[in-house]
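With one protein chain held back, the other chains of the complex are shown just where they sit.
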Amino acid sequence: MSSRTVPGSGLWKGMWVLLYTMVRTIFKPKKYLATVNYPKVKETPVARARGVIALDQEACTVCMLCARNCPDWCIYIEGHKEEIPPDKPGGRIKVRNKLDRFDIDYALCMYCGICVEVCPFDALFWSPEYEYSEAQMGDMMHDMDKLQDWLATVPDQPELEK
Amino acid sequence: MSIDADTIRHLSEVSVSVELQTEDMTLNIGPQHPSTHGVLRLVARVDGERAFDVQPVIGYMHRGYEKLAEVRTYPQITTIVNRIDWVAGYANEIPFITAAEKIMELEVPPRAQYIRLILTEMARICSHLVFMASYPLELGAASPLFFALRERERVLDLLEGVTGGRFHPNFNRIGGVKPAYGSGSMTRKWVQDLPAGFYRDTRAAMDRVLEVCDELDNLVAGNEIILARTKGVGVIPVDVAASYGLSGPNLRASGVPFDLRKMEHYLPYDELDWNVVTGTNGDCYDRWWCRLQEIRESAKMIQQAIDQVPEGPIQAKVPKVIKVPKGETYVRAENPKGEMGYYLVTDGGNGPYRVKIRSASFSNLSILPWALEGALIPDIIAIMGSLDFVLGDVDR
Amino acid sequence: MELLTDLMSNFWIALVLKLLVVALIIPLIGMVIGFAEMKLSAKMQARVGPYFAGGRWGWAQLIADGVKFFQKEDLIPRDADRPVFKVAPIVVMAGTVALFVVIPWGPGVIFRDLDIGIFYALAISSLTTVGVLMAGWASGNKYSLIGGLRAAGQLIAYELPLVFSAVAVVIMAGTMSMQGIVEAQVSAGYPFVLLQLVGFVVFMIAALAELSRIPFDLPIAESELVMGYLTEYSGFRFLFFFLAEFANMFSMSAIAVTLFLGGWHLPGIPADVLEFAGPLILIGKSFLLVFAMIWFRWTFPRVRQDQLQSLAWKWLIPISLANVILTGVFKVVL
Partner (left out) sequence: MTSNQSDVTSEQAETTTVHPLQEFADSVAAAVGGEAEITFDTVKVHVPAERWVEALTTARDDLGFGYFSFLSAIEWTNDPAVGYPLTDEVEERIEVICTVGDVFEGRRVTFSTDLPVDSPTIASLVDVYAGANWHEREAHEMFGIHFEGHPNLIHLYLPEGFTGNPLRKSFPLLSREVKPWPGDVDVEAMPTEGGDAAADEPSTENPEA
């Protein structure tokens, strides 16, 4: 712990820290500036950042796992069964589930990522996009088309530490 | 009108009271107040600048997590325990996950344990840096805020780079840390191991953290005004602190080496070389100083740990649907704020039967009526701030 | 130039012109200092600071702020003492404006060179504290009341060292006229700070306390008293306090410059240049002191009320008294 020194030296030490911070921030802003001019300059979030959930409609099989595992009950899914004609004549008629509705209420979502994790068919992804705030809380409900749009922003897999 | 002899004698004996009769004023500090860290409310009876009978009123942020946990599955609960002490969300997960693993009798792979340790210590650094930022602000000095938060941001970026969440990582799974996303065909889902460059960035960030500790030392520790404001203010003796259940740096500042990282052996802390920081006087300055030293210790711990991270799996073999067998246990861990524990009662289901959350700030704050008796208004703020509480941790 | 002299000879035109100057200069100085505080504090903390309003550097930030304040609803709390609540910002502003009267901007450039200039300045500078006390009382808010009373206690404690350290300068200069004090330093050939270093330091500390700047901002003390006496103020009334604070910073610095740092005079500059350069030199020197105040503001924490009082009564007043006595003795002996 600090021992008794010249009175005022502690005050001066603090002032010195601010002085050199000021000087180097003014003359070398690129290196020392801690903040950015937000709407003009943007920081890139890390690749794993949980910004918004993107949906791949083609991959979704309406298995409801995400909606059931959601702790907040903020995913709403509806679907129906659809028959697909066989690829070649005489083949079997396939039945697949078609997605009718896939809404995520981001006003309720707590960004835990459980839905992305439990999805067995790789239909849900995290995207680091974060600029989708709305003036009305109701507008935070993203429908399946909007969620599909986010898919383009999903980054590639980053490398892992050796 | 005549005055009789008795009255005259009586009047001559009356000594003039120089004590001015003043009326007490009830001062309501909070729930909206700059230094109550959210929604704490203090009702104080003040006589001038001196306060008596300070009663904290809490519950403005009570979210009932113990009830919510009863209707959730185990993986879902880690998402809500993140939000208890949100400045160190990661550290909250550890005791809960450890409790569930203990009842399941799971052995966690060493690599996962090391990752947990590194991230917990990062959460500790973040939490203490928030204290480093807010405490001088409560005493009136604004600049340490930005110095501390700048480095915290760097550490949070690292945490986010690994877990995906800055405040609410939700990165622990029963049996390890987060495994690969999904099991489908596409390759865009990632394996959640440490990302490339993590070791390098962490080393650089820890160097910067140690550097900013020196800057904070210069800005705050030597400052005569800070010393005058904090030394000898809000002294809490060990026995009082213990009977109120104070823990963490608040208790260690009183001189007890009560550190659950040494005592409970829940993560490989024993394999690292570090010291328990203790103060001597138990005043506000010591509590500040202990936290500053703990940042240094944690930074050194992380620097050692990243050299020792073993290879191997990050997840033990667990069933896809977690069911914890019947059992009861209390597991506590050293959170940045103090002892955080979960009394977990399970009965084989997908979710627990009862979770009692023992949060550090709740007990730390309960000493306020004792500690603030007869304090000056500025000292109320100084003592309250030095306890370093988070309202989410108090109200749960 | 002749036109100006002609105009100034008419009392009414001169009055209007002077009023205009006052009405322009005080908000302008307040804004410049306010902006400097924002920007410098940002740089001291490795931040960008205001950057959006007005394009480059966010130079129009305070204009935008001012416009915002004017747009706000004029709120007066129900329990407030309405007339006093309304008058308080005006009293504070009046004290600020009145202080500018005796600041010597250059040789001959002064609104009114009073014989008792420094006496007037110190007396009028307490007026702002009266306004603060009024604001604290009238708001009908406990935080405001505590803030106002703290301001009053602070005024009583720190007026004395302020006066005593000025008295030492008056003894050296032999006059109380502000111009006279500057001219005494010009003729002496050195600024009084060389001989009155103790007085200067005491004056600056007391001035900080008078201005309720950190480390003596107990009347506001946001972390304790929310906003102290300003808690209930909003809109243009708050703007008045805000501008008055920054303008007061300047005028207190200008008085300190006049008393201790040679005022508008800078050695080596010929007299005819000083006619025009004088105000610039004064403003430059004052801004140095203002910078120091900003620097303190962002470095130091706040002291406690008892520490504030003991600093004044146990240290500053004895020191400044001793300084007066020493100065007097030397003046008589030498």
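For reference, chains read A, B and C in written order, and residue numbers begin at 1 within each chain.
Throughout what follows, a contact is a pair of C-beta atoms (placed from the backbone, for glycine too) under 8 Å apart; a residue touches a chain by one contact, two chains touch by 3 or more.
Source: prediction; values computed, not measured.
A.B. asks: I'd like the shown chains that the missing chain touches, ordered by label.
C.D. replies: So, spelled out: the chain left out of view touches A, B.
A.B. asks: Of B:E151, B:D283, B:D379 or B:D395, which sits in contact with the chain we cannot see?
C.D. replies: Considering all chains, including the one not shown, the answer is B:D395.
A.B. asks: If the hidden chain were put back, which of B:K102, B:R208 or B:K300 would touch it?
C.D. replies: Residue touching the absent chain, from the options given: B:K102.
A.B. asks: Identify the residue among B:G64, B:G232 or B:G374 that touches the chain left out of the display.
C.D. replies: Going through B:G64, B:G232 or B:G374 one by one, B:G64 is the residue touching the chain not shown.
A.B. asks: For the full complex, which residue in B:T73, B:N92 or B:N335 touches the chain that was left out?
C.D. replies: The single option touching the absent chain is B:T73.
A.B. asks: Touching the missing chain, which residues of chain A?
C.D. replies: Counting over the whole complex, chain A touches the hidden chain at residues 61-65, 67-70, 73-80, 97, 118, 120-121.
A.B. asks: Given the full complex, what residues of chain B touch the hidden partner chain?
C.D. replies: Those residues of chain B that touch the unshown chain are 58-59, 62, 64, 66-68, 70-71, 73, 76, 102-103, 183-184, 238-240, 242-245, 247, 251, 256-260, 262-265, 275-280, 293, 319-321, 326-332, 339, 341, 343, 345, 347-354, 356, 358, 362-363, 366-367, 370, 395.
Throughout what follows, only the chains that are shown with their structure count from here on.
A.B. asks: Starting from the mean Cα coordinates of chain A and chain B, work out the distance between those two points in Å.
C.D. replies: Here chain A and chain B have centroids separated by 27 Å.
A.B. asks: Express in whole angstrom the distance between the two chain centres, defined as the mean CA positions of chain A and chain C.
C.D. replies: 51
A.B. asks: Would you mind listing the residues of chain A that make contact with two or more other chains?
C.D. replies: 11, 14, 17-18, 21, 34
A.B. asks: What parts of chain C, by residue number, touch at least two of the other chains?
C.D. replies: Those would be 44-47, 298-300.
A.B. asks: Show me the residue ranges of chain C that touch chain B in the complex, using the header's touch definition.
C.D. replies: Answer in residue numbers: 41, 44-47, 142, 146, 214-215, 217, 221-226, 298-307.
A.B. asks: Contact residues on chain A for chain C in the complex?
C.D. replies: Chain A residues touching chain C: 11, 14-15, 17-19, 21-22, 25-26, 32-37, 39.
A.B. asks: For chain B, which residues count as touching chain A in their complex?
C.D. replies: It is residues 72-73, 75-76, 79-80, 82-83, 141, 143, 146-147, 150, 153, 157, 160-165, 168, 170, 178, 181-199, 215, 218-227, 289 of chain B that touch chain A.
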